[in-house]
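First the structure, in the form of structure tokens, and then the observations on it.
Missing here: one protein chain of the complex. Every other protein chain is in place.
What follows is chain A.
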Amino acid sequence: MTLTYMNIMLAFTISLLGMLTYRSHLVASLLCLEGMMMSLFIMATLIASNMHFPLINIMPIILLVFAACETAVGLALLISISNTYGLDYVHNLNLLQC
């Protein structure tokens, strides 16, 4: 079972690395954020099942609620960027010209 836990933590880390690196699209980073939330959900549910402690199951459900909020706000920002610039390319976001 511990090797399964290691794989799920590895999945979280891979999504984190994917979110922190930009290529061309902004929505790809939002997808990696979704992956992080999903791996946290799976991890918490497995711990709740393995420790025979059902009350932990509250945490993944609330995590899903707030992850849905976060997704909605991220997609709204994406839509407003896409309305201004046409596509969600990262190199369009150049208001801060350092």
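In this text, a residue touches a chain if its C-beta (ideal position, glycine included) is under 8 Å from a C-beta of that chain, and two chains touch if they have at least 3 such contacts; residues count from 1.
Keep in mind that, in the parts below, contacts and distances are computed from a predicted model.
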item	value
Complex member absent from the view - protein name from UniProt, among "NADH-ubiquinone oxidoreductase chain 6", "Globin domain-containing protein", "Proteasome subunit beta" or "ApoA-I-binding protein 2"	"NADH-ubiquinone oxidoreductase chain 6"
Chain A residues touching the omitted chain (full complex)	1-4, 6-8, 10-11, 14-15, 17-18, 21, 23, 25, 27-28, 30-32, 34-35, 38-39, 41-42, 45-46, 48-50, 52-58, 60-62, 64-69, 71-73, 75-80, 82-83, 87-88
